[in-house]
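The other protein chains are all here in position, but one chain of the complex has been omitted.
We just call them A and B in the order they show up, numbering each chain from 1.
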Amino acid sequence: MKLKKVFFISIITLVLNGCGDKSSTDLTSEVEEAAPSQFFGIAGYRVGPYGPSGAPIATGYIDYLTLLNERDGGLNGVRLSWEECETEYNTAKGLECYERLKTRNPLGPTAIHPMSTGITYGLIDKAPVDQIPLITLGYGRTDASDGRVFPWVFPLMTNYWSQASAIVRFIETKEGGEKSLSGKKIVLLYHDSAYGKEPHEILKVEADNFGFDLVMIPVPHPGNEQQSQWMRIKKEQPDWVILWGWGVMSGTSIKTAKKVGFPREKMIGNWWSGAEVDTLAAGPSASTGYIAANMNLSGKNFEVVQEILKHVYQKGKGGDESYVGTVLWNRGVAQAMLTVEAVRNAQAKYGNTPMSGLQVRWGIENLSLTQAKLDELGFGGMVPPITVSCENHEGPGVVRFQQWDGEKWVSISDWVLGDQKLVRKMVEESAAKYASEKNIEYGCSS
Amino acid sequence: MSFFLEVLIGGLLAGIMYSLVALGFVLIYKASGVFNFAQGAMVFFAALTFVGAQEKLGFPIWAALIFSLILMIILGVLTEKVVLRPLVNQPPISLFMVTIGLTFFVEGLAQLMWGTKVYPLELGIPDEPIAITLTRWGLNTDAVPNVLKEINSFDLIAAIVAGTLVAALAIFFQITRVGRALRAVADDHQAALSVGIPLKTIWAIVWSVAGFVALVAGLMWGARNGVQFALVFVALKALPVLILGGFDSVPGAIVGGLIIGALEKLAEVYIGPYFGGGIEIWFAYVAALLFLLVRPEGLFGEKQIDRV
Partner (left out) sequence: MFYREAGQFKKSYKEDQAILPILQDKIGVVVILLIAFVAIPILASDYWLTAILIPFLVFSLAALGLNLLTGYAGQLSLGTAAFMAVGAFAAYNFELRLPYMPALVSFVLAGLTTAIVGIAFGIPSLRIRGFYLAVATLAAQFFIPWLLVKVGWFTNYSSSGVITTQPIEILGFVFDSPAKRYFLVLSIVAFLALVAKNLVRSNLGRAWMAVRDMDVAAEVIGIKIMRTKLIAFGVSSFYCGVAGALYAYAYLGSVEPDGFNLDLSFRILFMIIIGGIGSIMGSFLGAAFITLLPIFLDIVINEGAEILNLKLAAGVTSIMQLLVFGGLIIFFLIVEPLGLARLWQIAKEKLRLWPFPH
């Protein structure tokens, strides 16, 4: 009975506290400074089935922001502050995070990386109203590359369709150059979800153009058992397998390929199936030879990584050193860099104060990072040069291929560009359809 | 035809992997009438503890094995003491729900203790077609029929492990004193209690044994998928096996696993392409459901007779 009483009281206090004002609790963020800071709202995921992929990205993102504070004292004299919100890769939780991060700073959360396609879709209609730019590196709405229809969404670097097209180009060079794909057979092994369906259309067109046979085999979520899919692959006897996996599925695919004796050298993963978490899950030796397309290179040999190790980790302010230099951690760093450079760009126009969402949007849309600029930032070789414009919110659209050598990823190609004409045509068609459904006026006015 | 056989055998062996998980469910249901949803989380916890002890504490394999076994037993005993004992005589749905709460708790505990990273798990068992393994061992494989050559050596070991496990459990139930007491408890709690069987001890033992089964399942699945959070999903593979085999039958778990595995793979390979594929996730459930319509208590489940 006593237990019940305690319990009842705790419920009441819980409810009362829950109704209290919460805006004062700003905890994972840096200590509040007297001077206004540039506030970064970070939506990430570190727990749950996709936590192993989300944690390095969020860590890299924060490590880079810490670097700027520690080394440069912020950005042009403006300190950087941030708060991370756990989305668990869940759309509903992601929306709650977005609403929460929005209220944390009068200027808004700079720009949001939703880190999930589902959350991106949920935010596309909200972002213009709240004037918060969305940056979606390698996920989200592909046709948002057309900035005339989606002024607030930036799928920077490259999108799924560019990637699929680039993978086909890469296979062609591997097979021995032009026209070598004719009569070959390629299997697309994909996660049976909205994400896995992304490359279908473009691969079908490419199959016609190149004359290869395309067989598409879905793996039901979560994909931790793929006996039957690989039985089918064995029966089909494909020349190549393109792996469009996510979470536990990617590692299991590699492992099952070994199980049925399919050569890993003939498997190409996309960037969500090409990180250390995937090869480690399958076992480092089982993954040897496995190839993956990527938008950024892994490794510690980049100046920025060394800087982070020196200024952040040696001072004990880093997240988790075992992530440093991995594919996903580097991607997190690159994401942070792009966001920060957009702010810097905006500051050049509007003055060295904290920037609002509207100003940051201008900063992203007019972003131009040349090779020289990347070298200066320490990102030379890790990411391709990128130029954004109102028409083209994507940028270069190139990917690079890395191969697992049993211990680490090794780059085996230069930046590969897909059929950008085709990709652009599909993007514009799809964006036009969306614009007419939603009655959006095309425009590049702002 | 040989492809059909290959799929069939592959399916049967995949089914054994499901049975390994299903066994844990059956043990607890049989002894205490609890549908323990946390079994998947226990599998995850066990596997993560095994690799975590090696990676973080630097234990050798045997010590890690003993360490994780001890932790599983502690977890089992604590579950019985803290969670289930206060709920004696509550309706089954409350017990089921409490195990869902337990699922969250165990998942959180595992990640708090060992982190959220992915660990590879190498048991030293080759995972490749058996012909390759045999050739590597310098054996001549000419006499082996082609269909058998394609059997995966890891699957084969898994089948042997599962077989041994079931045999050991059968002996344990049939011969030992504790085992007999356990069967008595399963039959009728109150009658067992009235003849002096210590119910609480028995339940603690059952939860420990289920923890052990979870460890075995965790190691086998962990070697396949890598040790990561997604291991909790293996429970979803075990549920149709349970419906088909019956919640309270050990042989049912094995036979159900074989049937579900084979049906699922055959359906995916032969029927799947007509529907755009990916059907196996629900096909197993639908197959089990259709079977239930004929036999509502599952293949080996105990028939319930209703009286007013």
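General remarks:
One rule holds in what follows: contacts are C-beta pairs under 8 Å (C-beta built on N, C-alpha and C of every residue); 3 or more make two chains touch, one makes a residue touch a chain.
Computed from a prediction, not measured in an experiment: that's the story for all the values here.
The chain that is not drawn here is touched, among residues B:G101, B:G163 or B:P198, by B:G101. Remark: the omitted chain is touched by one listed residue; of A:E172, A:D192 or A:E394 this is A:D192. For chain A, the residues in touch with the chain missing from this view are 3-4, 7-8, 11, 14-15, 17-18, 22, 25, 27-28, 46-47, 51, 55, 58-59, 62, 84, 86, 88, 90-93, 95-96, 99-100, 102-103, 117-118, 121-122, 124-126, 141-143, 192-195, 197-198, 200-201, 220-221, 319-320, 430, 438. Looking at chain B, the residues touching the absent chain are 35, 82-83, 86-87, 90-94, 96-98, 100-109, 111-112, 116, 236, 239-240, 242-243, 247, 275-276, 278-279, 281-282, 285-286, 288-289, 292-293, 296-298, 304, 306-308.
In this section, only the chains that are shown with their structure count from here on.
Listed in rising order, the residues of chain A touching chain B in the complex are 46-49, 51-52, 55, 192, 216-222, 224-225, 227-229, 231-232, 235, 247-248, 251-252, 255, 258-261, 277, 280-286, 322. On the side of chain B, the complex with chain A involves touching residues 3, 6-7, 10-11, 14, 17, 111, 116-122, 127-129, 132, 150, 152, 154, 221, 224-226, 228-234, 237, 264-265, 268-269, 272-273, 276-281.
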